[in-house]
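Heads up, one of the protein chains got dropped from this complex, but the rest are sitting where they should.
Chain lettering (A, B, C, D and E) follows the sequence in which the chains are written, and residue indices restart at 1 in each chain.
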Amino acid sequence: MPLVDIHLIKGVFSDQQKRQMIEKVTDSLVSIEGEALRGVTWVRILEVASGDWGIGGRPMTAEAVRHLQQGTG
Amino acid sequence: MPLVDIHLIKGVFSDQQKRQMIEKVTDSLVSIEGEALRGVTWVRILEVASGDWGIGGRPMTAEAVRHLQQGTG
Amino acid sequence: MPLVDIHLIKGVFSDQQKRQMIEKVTDSLVSIEGEALRGVTWVRILEVASGDWGIGGRPMTAEAVRHLQQGTG
Amino acid sequence: MPLVDIHLIKGVFSDQQKRQMIEKVTDSLVSIEGEALRGVTWVRILEVASGDWGIGGRPMTAEAVRHLQQGTG
Amino acid sequence: MPLVDIHLIKGVFSDQQKRQMIEKVTDSLVSIEGEALRGVTWVRILEVASGDWGIGGRPMTAEAVRHLQQGTG
Partner (left out) sequence: MPLVDIHLIKGVFSDQQKRQMIEKVTDSLVSIEGEALRGVTWVRILEVASGDWGIGGRPMTAEAVRHLQQGTG
């Protein structure tokens, strides 16, 4: 405790970015909860296949998210 | 909000059926919550490996589900 | 299988609306998967406390969602 | 996308700390994914009743976590 | 790792039964994974409100589950 699940669409983020997410989110929580809980702070990355995540009924692909990131979505 | 997770066994439904599920489930919710919430209605498909879903202790495979669908299960 | 989880903010929808969601979402799935799977189609409503659901870092309250529904958000 | 679920034991953190978690975790993700995705970055707090979270088979209570935080656990 | 989530309908099981579930499920896993992983074996009880869990489109109440348990369902 705490347990954090970060849900992403597969193919959007690199392995390095996912490692950064685990580190930064852990540090954010530890800054609030205190260092003593670091060892029981679990952060997981869970990836959903591209196209299996719908927003307003339309499937979101990894490509669509990258366009959105670049302001071309 | 709302967020909907549809959990399936991998290999039972086609990509087209999964797209239909996202569309129909979104429309069902929007018909209750109102059109204004469509943009924040997220529907995801999450698939579990065939054999990793047990019912009453016995692993359910994609093949077993298809037999059940056809009334031969 | 399938299992569907509908995540809502507490206080936005009435019990009657939640019942409708369970019925309509079940019917949507059964229309795709076939009647034979109705008995193993589970649909659950999971509610999160108002204020515990952040969008872009800002907590979303039940009141804010209702404003959004009415086009005054 | 992304969607983040922060699972806590009820009674350990104040409302203010939970708001800070939503803000800080959102900011951590946005610093990696880019500002353009802030609006579709959802962070939720999900709380489990004290005693309903077992570690190694022993129920963890809110009180036990607070002792751990203070180094008296 | 492992993390186990046991989802129940509120009002069906007593606190004592929920404690037993945490203990027994932990012991089952440890018997397979080895004693060395006991400390990182987390088992949680997550309860859904009575009526918010639909089977085949019909809401399941705590009362209905108890009838089922007694063979009168």
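FYI, a contact is a pair of C-beta atoms (placed from the backbone, for glycine too) under 8 Å apart; a residue touches a chain by one contact, two chains touch by 3 or more.
If you're wondering where the values come from, they're calculated on a predicted model, not measured in any experiment.
Novice: List every residue of subunit E that touches the chain not included in the displayed model.
Specialist: Spelled out for subunit E, the touching residues are 1-9, 12-13, 17, 20-21, 24-25, 27-29, 31-34, 36-37, 40, 53, 55, 60, 65, 68-71, 73.
Novice: What residue numbers in subunit B mark contact with the hidden partner chain?
Specialist: With respect to the unshown chain, the touching residues of subunit B are 7, 48-49, 51-57, 59.
Novice: For review purposes, identify every residue of subunit A that touches the missing chain, sorted by number.
Specialist: For subunit A, the residues touching the absent chain are 15, 18-19, 22-23, 26-27, 30, 38-39, 41-47.
We adopt the following convention: only the chains that are shown with their structure count from here on.
Novice: Starting from the mean Cα coordinates of subunit A and subunit C, work out the distance between those two points in Å.
Specialist: So the centre of subunit A lies 23 Å away from the centre of subunit C.
Novice: With chain centres taken as the means of their Cα atoms, state the distance from subunit B to subunit D in Å.
Specialist: So the centroids are 28 Å from each other.
Novice: Mind pulling the residue numbers of subunit A that touch at least two other chains?
Specialist: Counting only residues that touch two or more other chains, subunit A contributes 3, 7, 53, 55.
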